[in-house]
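As you look at this complex, bear in mind that one protein chain is not there, while each of the others sits in place.
Every chain is named by a letter (A, B, C and D) in the order it is written, and numbering of its residues begins at 1.
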Amino acid sequence: MTTPQTPSQPSPVTTPQAPPAPRPGCKLQWYEIEDPNSPQLDALAKRFSLHPLQIEDCRHRPQRAKYEEHDLYLFSVIKQIHNDTELVFSDVDVFIGKDFLITVTQGHSEVVDRVHRRIQEDGTDRLDKALYFLMDSVVDEYSPVIDMIAEETSDLEDTVLLDPGPDKLQTIFRLKRKLIEFRRIASSMREVVNAFMRKERGLIGDDLDPYLRDVYDHLVRTIDLIETYRDLLAGSLDIYLSAVANRTNNVMKVLAVWGTIALPLVIITGFFGMNLKLPWEDSPHGVLYAIAAMLLSTVSVLTYFKRKGWY
Amino acid sequence: MTTPQTPSQPSPVTTPQAPPAPRPGCKLQWYEIEDPNSPQLDALAKRFSLHPLQIEDCRHRPQRAKYEEHDLYLFSVIKQIHNDTELVFSDVDVFIGKDFLITVTQGHSEVVDRVHRRIQEDGTDRLDKALYFLMDSVVDEYSPVIDMIAEETSDLEDTVLLDPGPDKLQTIFRLKRKLIEFRRIASSMREVVNAFMRKERGLIGDDLDPYLRDVYDHLVRTIDLIETYRDLLAGSLDIYLSAVANRTNNVMKVLAVWGTIALPLVIITGFFGMNLKLPWEDSPHGVLYAIAAMLLSTVSVLTYFKRKGWY
Amino acid sequence: MTTPQTPSQPSPVTTPQAPPAPRPGCKLQWYEIEDPNSPQLDALAKRFSLHPLQIEDCRHRPQRAKYEEHDLYLFSVIKQIHNDTELVFSDVDVFIGKDFLITVTQGHSEVVDRVHRRIQEDGTDRLDKALYFLMDSVVDEYSPVIDMIAEETSDLEDTVLLDPGPDKLQTIFRLKRKLIEFRRIASSMREVVNAFMRKERGLIGDDLDPYLRDVYDHLVRTIDLIETYRDLLAGSLDIYLSAVANRTNNVMKVLAVWGTIALPLVIITGFFGMNLKLPWEDSPHGVLYAIAAMLLSTVSVLTYFKRKGWY
Amino acid sequence: MTTPQTPSQPSPVTTPQAPPAPRPGCKLQWYEIEDPNSPQLDALAKRFSLHPLQIEDCRHRPQRAKYEEHDLYLFSVIKQIHNDTELVFSDVDVFIGKDFLITVTQGHSEVVDRVHRRIQEDGTDRLDKALYFLMDSVVDEYSPVIDMIAEETSDLEDTVLLDPGPDKLQTIFRLKRKLIEFRRIASSMREVVNAFMRKERGLIGDDLDPYLRDVYDHLVRTIDLIETYRDLLAGSLDIYLSAVANRTNNVMKVLAVWGTIALPLVIITGFFGMNLKLPWEDSPHGVLYAIAAMLLSTVSVLTYFKRKGWY
Partner (left out) sequence: MTTPQTPSQPSPVTTPQAPPAPRPGCKLQWYEIEDPNSPQLDALAKRFSLHPLQIEDCRHRPQRAKYEEHDLYLFSVIKQIHNDTELVFSDVDVFIGKDFLITVTQGHSEVVDRVHRRIQEDGTDRLDKALYFLMDSVVDEYSPVIDMIAEETSDLEDTVLLDPGPDKLQTIFRLKRKLIEFRRIASSMREVVNAFMRKERGLIGDDLDPYLRDVYDHLVRTIDLIETYRDLLAGSLDIYLSAVANRTNNVMKVLAVWGTIALPLVIITGFFGMNLKLPWEDSPHGVLYAIAAMLLSTVSVLTYFKRKGWY
């Protein structure tokens, strides 16, 4: 629930406060906020006339990846991946203007550290290049996660046909859930990068266009792979179900073959167990005749199944 | 069946009547109609030249969410959610002109009360802002329902593999039905908000554009989540079916193992029950020999299943 | 197979004949043809220069719903629903020009009667309004059919889980077939109404635009509902299959439990039926010992299944 | 592998040769080639400056249906249906210029004969009309095939529920394969006819537009029906699988009911067959008591299944 505040109203919570200083050793006007609820963010918002709805977006996490233009700055929410085994995403909020770059993260971000290293290596003093480094680093982090999912999917395919246990089923659905989530994030990121490429309004140098396109291509390839792995996972589920059906069929066959062999023998022994006047009752070879009948029955049944191709 | 009335025909039902007074304490020209069949609506229709088809839309509920432009006003049907456990939607019909806002609900609406509170907090006297508050409040109500569905889906996924009973199946289909319905409503609402953003014809101030976009983003996110939960639910159904197949397979295995152990024993006991001249018939250790044969048979069968990996 | 006739060739079958008179009491130049093969249609075609391919469309039924423009008139095929339990559609062919309206039906049409009543109630003398009444009435007839399908689908969902018989399967597929057919017709009708709204070339008054949009909205809502019911039906089929799988599982369980209880008892009785020197053979309590062994076996099996959670 | 020949190179294979004469009795400049490898085609290609790639298309069959424009002529590949039980398509290659029409077929084509008959009936001397006749005749041939598939599908639906044998499965997949193939061809043909309607560059008279649209509508309707039959076939497969599942369930039920009735009786007879001191051993009514116990057991089991609703 977002309430547009009429401009005349003074903001009651924010006390005037100095904005945060840029990181030592960094020549850029890059304000890093690591606590979205910090009053420093309000100070920056006042100084650079940031829209209150966007400040609210910084504070109500998570948001969908987005790109918004304003007269004097661009606002974007980009999604970094945090913990690759559990697929946790978190927001990096970015404001970029002619002479300022503001990033808002929840806690310290390793990706931001990496961006600083790349800035130092490159020796650049351009804000737009810093933004490119940030987006490129964030998207680069997606690759190891995709690789991990690829490996798990490939393992599944190899083992699920031979050993279709319920744990395989859980792995399939866990991976599927991850891919659904990942696809949602990567698609929205692709839209954001696309928006940066098409509408950057002079805040981002034209010479960076091939670099942004490179990030965009990276995301397209990522989504492409996610789709491929979803297809392959759906295939794994089919293998699983087919393997279980096969197994049930085999179990039934064993039971049927066995029952069909045994029941005639039960009947024959039962027959000679009757307390009636039986043939061969007193013959010393009676039991041999009975055994012969039992063997004959068994051979007939086995021949029958052989002809049906059951074993 | 809607009949366009030729303008010369006098409307027979409507008696001239004063339009309803705005709510006490509200400075806006906001006419709230809580009974769509009230003649007050006809009075307003006459006064502001509202189109008869739209008055009919107010009276034949439910309508699909819609947005229609006219020379002097905009008409829209928006869908509020009423009772979150059963997913009941109801129409809020809105007419907004230069100097009037008309809302038509069936009975008293809590969302409208909330809008009044927000107007008072904000102290605004703009009709377009009131309309924004209304749309924002209506869409905000969607979130707890989505959260509830998310929780139920997540519960399902955790339990369906271990205990795939028919009640789970019913829950899956109940949720699926809800999501189909919800998707339909949310999509049409997204179209409506989009239309308000693109074509508002000067009735809605440009400064509200980011706020409408915020509502639009909220709906996009909602639809996104609905799609995600539909995918996850489809996965739950797959888990359910796999779990049942697994179970059937296990039941069969127990029966097959058991039958395969028991039948040889039945044959052996039957054999020695025959009223023929039997070996060991008079031996005092005959029964031990029979028991030995039975143990041998059982051990063979168990070895066989062990080799097949059935337990 | 349609052969374009070169204009110079005289049509050999048609004898000159007076076109049909408008219906008594109707002030409009509305020519109703109830037999497409009537030479009256040829007479009208000659008088108003109707295209021979369209006359052929009137005679080769059914056609797909369509809209075609010509210099002096519009031609359209619209689909009325005839018999709501079997979902039979039939064509109404319409030609509308500046000063004539021609409808061609196969036999008498109740929808046309209803249009005449609405014209009389309204007292209009406009041909375009008559056309609107016709389209509105035709589309209104779709609603009861949708309602009937909705009811059947809802009944299915309630009963299919408890009683998944083959008759349910037949109902599911019968409804599915209906919805596939209905969707095809309704989609083509939507295109036709859309074409009338966008391209009417001055033959239809602008004041009717909201009314045509109303018909269009009705069709959109109809298609929307058809899609919803298709989704729900697909769900019913899943319920059906799950219910059958469940049932098979239950049947197997009963058999497995029962077999597993019975087989040890058969072995025990068989054991004591052997014609060998048995323990307790001459003891007066032998039978009690045997019964005790049988009870012990049964209790063990039941405990085993209890632990596995089978009942 | 197609090699663009540089224009200066003389074609080594083609010897100069007269192009084929038009068919006797035909006033049109229509060159019919019935052997794509004939040097006559090269002669025509030289005379009318046909593109070498298209001559190659005529010789490497089958090609996808296509439409290509050139400065002086149009080239198109259209697909005639040959043998309706096996769904064999073959190419008809068409070149149309201001004053020539060339068709290339593999062997004699009955459709072309039919076109000649229609030209004679109509008495036309226009090449574009001949082309329309050709396309209309080719597309008309699709209808009986669709009707045959419709009939087979309908037969399937009626019989598959009652008798779900493997032959039904084969019929389903054979029809499915046909529809996949047919859809591919019909879609490409639709694109071709659409291209003829939109871009004909003055080679086709405007008065033929409604006729081409008629062919286009025919193809749209055909594709529509193919989609419908694919949906219905998918339904047939679902019926098949459900019917098999139902049957397995019924088989299981018979076995379970029977086993559950029989096993107690086996136990009772076994009990009284034990060589121990039995109750009623010497009573003359012992066998009656045993029979009473057996009846009681059977009645109990039947009551139990009755309560479960198994028969």
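Note that in this section a contact is a pair of C-beta atoms (placed from the backbone, for glycine too) under 8 Å apart; a residue touches a chain by one contact, two chains touch by 3 or more.
Note that the structure is predicted; figures quoted are calculated from it, not measured.
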Where the missing chain makes contact, among the chains that are shown: A, D
Per the whole complex, from A:S49, A:T228 or A:S283 the residue touching the absent chain is A:T228
Full-complex touch with the removed chain, picking from D:P24, D:P284 or D:G309, is D:P284
Of D:L41, D:M274 or D:V301, which one is in contact with the hidden chain? D:M274
Return the single residue from A:Q54, A:S76, A:S188 or A:T248 that touches the missing chain. A:T248
Interface residues of subunit A (partner: the chain not displayed): 118, 121-124, 129, 132, 136-137, 140, 157, 161, 207-208, 210-211, 213-214, 217, 220-221, 224, 228, 231-232, 235, 238-239, 241-243, 245-246, 248-249, 252-253, 255-256, 259-260, 263-264, 266-267, 270-271, 273-279, 310
What is the set of subunit D residues that contact the non-displayed chain in the whole complex? 1-6, 51, 53, 64, 66, 68, 166, 169-170, 173, 176-177, 180-181, 184, 237, 240-241, 244-245, 247-248, 251-252, 254-255, 258-259, 262-263, 265-266, 269-270, 272-275, 278, 280-284, 286-287, 290
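One rule holds for everything that comes next: only the chains that are shown with their structure count from here on.
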Shared touching chains for subunit A and subunit D? none
Proportion of interface numbers common to subunit A and subunit B (over half same, under half different): different
Rounded to a whole Å, what is the gap between the Cα centroids of subunit A and subunit C? 39
Return the residues of subunit A touching two or more other chains; collapse runs of consecutive numbers into ranges. 273
Name the touching chain pairs, would you? A-B, B-C, C-D
